[in-house]
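Note that one protein chain is taken out, while the other chains of the complex remain in position.
When the chains are written out, they are named A, B and C in that same order, and each has its own residue count from 1.
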Amino acid sequence: MDSVGNIIVYFIAAIAIAVFSVLTVTSRRILRSATYLLFVLLSTAVIYFQLGYQFLGAVQIAVYAGGIMVLFVFAIVLTHKPNDRSGVLDTHRRIVGLVASGLGTVLLLFALFYMPLPHDASLAECLTSGREITMQQIGEAFTGSGRLQYLLPFEAISVLLLACIIGGVTIARKR
Amino acid sequence: MEITLPILILAIPVCMFLLLGIGGVYMPRKVAGVLGILGMGTTMTLAYIVAFTYFFSGNPEFIIDGVRQQFQVFDVTWLAFTERLVVNLGFILDPISAMMLIVITTISFMVHLYSWGYMEHEPGFQRYYAFLSLFSFSMLGLVVATNIFQMYIFWELVGVSSYLLIGFFYKLPSAVSASKKAFIVTRFADLGFLIGILLLSFYTDTFNFISMTSNPEAVLSSTGGATFMGASVLTWAMVLIYVGGMGKSAMMPLHIWLPDAMEGPTPVSALIHAATMVVAGVYLVARMFPVYCVVDDSLTFVTVVGAITAFYAAVVACAQIDIKRVLAFSTISQIAFMMVSLGCAYDQPVEGVHYSGLGYMAGMFHLFTHAMFKALLFLGAGALIHAVHSNDYTKMGGLRKYMPITHWTFLIGCLAIAGIWPFAGFFSKDEMLAAMFSRHWFWGAWMTMVAGLTAFYMFRLYYLIFWWEENPDYKHHKPHDAPWQMSLPLIILAAVSCVAGFIPFGEFVTWNGEPYHIHIELPVAATSLIVAICAIGLATVMYRQRNEWPTRVKNMCPGLWMAAHRRFYWDEIYMFITHKIIFGGICTAIAWFDRHVIDGMMNAFAWVTQKVSYSIRGMQSGQVQAYVVWYFLGAALLAAVTWICLL
Amino acid sequence: MFENILIWFVVIPVIMMIGLGLCRNSGMKAIRAVMVVGSTALLALSVVLCCDFLRLRGMGVDDEMLFTGSWLWYAPLNIHLAVGVDGISVLMLLLSSVIVFAGTFASWKINPLPKNFFLWYCLLSTGVYGFFISIDIFTMFMFYEVALIPMYLLIGVWGTGRKEYSAMKLTLMLMGGSAFLMLGLLGIYWHSAPEGGVPTWNILEIAHNSAIDPSWQNLLFCCTFVGFGVLGAMFPFHTWSPDGHACAPTAVSMLHAGVLMKLGGYGCFRIAIYLLPAAANELAWIFIILTGISIVYGAFSACVQTDLKYINAYSSVSHCGMVLFAILMLNTTAMTGAILQMLSHGLMTALFFALIGMIYGRTHTRDIRQMGGLMKIMPYLGVCYMIAGFASLGLPGLSGFVAEMTIFFGSFQNSDLFHRVFVITATCSIVITAVYILRVVGKLLLGPVQDKHHLELTDATWFERLATVTLIVCIAGIGCFPNWINETIQHSFVPIINAIQGAI
Partner (left out) sequence: MDLSILWYLVPSVIMTACGVYGFITRKNLIAMLVSLELILNSADLNFVIFNRFLFPGSMEGMVFTLFAVALAAAETAIAIAIIINIYRSVGDSDIHKVNKMKF
């Protein structure tokens, strides 16, 4: 039995995710849709916190909501044209999109309800049965090279990020 | 016998061909001419030595107890099809091949000599002599063949030499088409020959003449009584082989090439299309004679074809304007005579027949004499053409005063071919008619009539050229006798035509090698002589001086005259078949079919592939959004399929 | 590896390619030098091989293949580079060398990009040589493909007329054929060993095992025979031939019609018939009908063509049809005839194409209606053309006669009515061949000169003469003295005939 507080927080986050997701893809103004996306990301961070992944939630807010969104906003402003009509959708595309995403949703829901998932395990049980993830554990996981330790991917990601920065600068610079 | 001489007989002409053919361009014409004549002269001498050795030496290789033997001087393997079916190249000496050696080398030498004068101013003189040498080689190789396949090899080679020589004036379209026609018609006949050889050799397992002819019954039994469409296989084989002979010897209905072949230089006509190559068919039948006798049907076929051809050619010869064409049809008729004679011979004694092999002997005798006087006539015609520059007798007339040598020699030739005593043709023709009468009176009577026609058209030709009425053009351009190189062969051949009849031919050439003493069959001789004289008389009345009789006769039945003049429309029929049906119908249709149906199928295949790929290409649009749609549709499809399967 | 003489047939062209690579693009002299030296070396090598082969046979060495060698190439699939020759391969190698040699001289003045042309040319010959020396069917197939690909570029770049279309058509049709072929070869491989054995690609081992199930054989036979038949221009898969040949440059036409089409015939008996004898006995009749049609059909089609190369291409259809036809007769004599016909056709078609190239290079047309009387203008080329024509129509003394006669007499050994009818139909082609050859000779060489401009044209140059003389000498050599070749071939057919007899 989960606490009422948890349930309320869950519902707020879930409803926010659903509403802002829909708004993100239906809004005609790109800047607005980027803003809605920010709300979706923040709501996701809330769920991360609720699930007990504080570090992840912090990263989500810092990197996604903080870093990536800024990039989006810059890009939108840079490529913005007055009287942009690209947000206006024609019916044909809308139907195609609805059909495809509808089919996908049906498939996913079908999978959700037919998969042998442990429906009975509640969040509270899982939180108590699982151990608290400390920063030390995360740090060890990222800096070790043993089993279930990720030094190599970590380094690879670092190099990749560096490459992306350089690549981004090279591609986007003025000629 | 030493093999040096026989090898030289074949080697000299072929070397001469290579020498003149390859090096001729770099030689002056005199050198080429002299080389050619010397080469042929040497060959002739050697051939005479070989032939005389064969006939007169009495060597047991050649004659045993008075019976002449067939002797293979050499016989080397050329190509082995299977272990037993081996093609050899060899040199056979027997009465007919020795006789042919003499005929070929003599005529060839005369023609070589004659051409020096006749072709003097023609371009390509060296080439001409090279081709003549090639022809002589091929013809000699043909007659000395030890096996039927060797004969086929040289048969093709003479065909090609003939093609090259007919088309010698290759800038004239008519010469080109004539040479083409000659080659293709004979080639068609050779197809029959080839299939005949295929059939025969399959059953006998040999190509060799001696093993076939020495035991013809074995040939028959080897076929095991196989039949095809009611006739025995051997009959088919022999008839098909004879078809080859019909082509070369211009029998109906494959005769159409010979008149056109007169487009070639006249000496060539004398050599190839009168004396030697065209008798190859006769020679072939004579060579295979014992085998023909086993299947009587095929021999009857030979006779019937010969009789029809002889009459047809004689009728057509009466209505020709071109003097060489008259001679060409006369040649066809005379060769048919020989064929009928061969067809009327037996290979074993028959009751009521005085000498069963008479037809064979007589046919060969006529081959010999005919070669001489027909070559003479052609060379004479050449001299006339040389003088008048036309083949057309309407451009001639009254030439006897201007060209005495030609006139007299031509007259001798005409008398010989008409069968007047004591010229050569009388003796051979008499023997032939006697043989025909001994087979059946009908053949004798029929061929006597043809002999009469022969006398008529030859003297018609003679009078129209030398008498009739002088052409007024002579005043501007006076015709004269030919130079000595041309006159000498005329005189020699005329002399031979006078005396050749007295050669005791039966002593030398008979079908089985046993000598036979020729004697004149008085009733037959008298009949044919009377018929000939009557015909000559008629010709004299009609054509000695310009008069209205020929026109009147012509007007009595203009249709017949026109038909004869147009050679009973054989050429038109052939034209229709080859051009309209084969070219226009079959070939064009097949070519169209290939381009449009077969290739069209391939192109259609390519087209469909292209269309399909164009239409599929739209899916690969490069638009990520479309891919996403496809992805979800595909995933849904897969899920649906899985679900259906799981149900 | 390099002590084996056969390997050098592949190595020399590769060395030539390296040599060409070192030449400058416009260094015509250096390029020619490389080509002349290389092709002469190949010719010499073939002659040496031929003499050596005859010497060994004379000494009584009775192995099926001589000069064998085998080097492992890819172990998991048991692929070897296995080489070895019998009399037939030796003759084929000789033929290829002669034609490569003549082709070098026939393309003396190739333009543009001479270096690249000869590079591809060398690659093409590598494929051809590799095919003939291989006795491992995988490497055989590989070399076959190696020979095929350069054709596309050679025709597409240096060709004339609708060259892109023709190059595409030729390559695609032959590739389609090799798809079938690949299928057949894989099938042969997987069934090559008896139960539990290791499958092999080696021809000798497969033939020795003779483990392929008869029901499989039928399918595989159809695949391989059609695959090679496409290359051998078998009806109805022949249409690449007229277009491809018509557009190809001279030397490529020579090599393609002269040697590459022979790969088809060679493969048919070496793989389809030798390895699948039971199916060959059973299914030969189908292909006899097709090839019989090829013979007559090609000849008839040639009669009405007006383009010199088309005439020759259709005549190739007819003559190559004869090759396959004879192979299907399944007896020694006919198959010997087939090999003779391959040699003969290779030489004379190469001569034809060389001459057509030379004439085209002068008159700039191949339409016989626009030409005439060329004999007067260029007597040397005219005479050569006539010789080629006579070889084609089967004049005794030239190679065509020997080949055709051996085929006819061999085919006639089959005494049932079906075979007889088709043999007689095939013999008819000698007349039709005469018709179209004489038609061309008459229109092209004889008669009056059609075009005044042609009067200024010149006769053959020394390199053209060298190319033609080489071929003519070979044609006349085979035609005059056929027996030694005949014996060599017949000896080589013994194992194949035994296999066929054993499978009845």
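By our rule, contacts are C-beta pairs under 8 Å (C-beta built on N, C-alpha and C of every residue); 3 or more make two chains touch, one makes a residue touch a chain.
A quick note: this is a predicted structure, and the numbers were derived from the prediction, not measured.
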{"item": "Touch partners, limited to displayed chains, of the chain removed from view", "value": "A, B"}
{"item": "Missing-partner contacts on chain A, residue numbers", "value": "1-2, 6-7, 10, 13-14, 17-18, 21-22, 24-25, 30, 33-34, 37, 40-41, 44, 47-48, 51-53, 55-56, 59-60, 63-64, 67-68, 71-72, 74-76, 78-79, 81, 84, 86-87, 89, 93-94, 96-98, 100-102, 104-105, 108-109, 112-113, 117-123, 126-127, 129-131, 133, 137-138, 141-142, 148, 150, 153, 157, 160-161, 164-165, 167-169, 171-172, 174"}
{"item": "Residue numbers in chain B that touch the chain omitted from display", "value": "621-625, 628-629, 632"}
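Assume only the chains that are shown with their structure count from here on.
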{"item": "Whole-Å separation of chain centres (CA-atom averages), chain B against chain C", "value": "37"}
{"item": "Distance between chain centroids, defined by C-alpha means - chain A, chain B (Å)", "value": "102"}
{"item": "Chain A-chain C separation of Cα centroids, rounded to whole Å", "value": "68"}
{"item": "Overlap residues in chain B, where contacts from two or more other chains coincide", "value": "none"}
{"item": "Touch list for chain B against partner chain A, complex", "value": "628-629, 632-633, 635-636, 639"}
{"item": "Residue ranges of chain A touching chain B (in the complex, touch as defined)", "value": "96-97, 99-101, 103-104, 106-107, 110"}
{"item": "Residues on chain B engaged by chain C in the complex (per definition of touch)", "value": "25, 77-82, 85, 149, 153-154, 156-157, 160, 163, 167, 170-173, 176-177, 180, 183-184, 187-188, 190-191, 194-195, 198-199, 201-202, 582-583, 586-588, 590-591, 594, 598-599, 601-602, 606"}
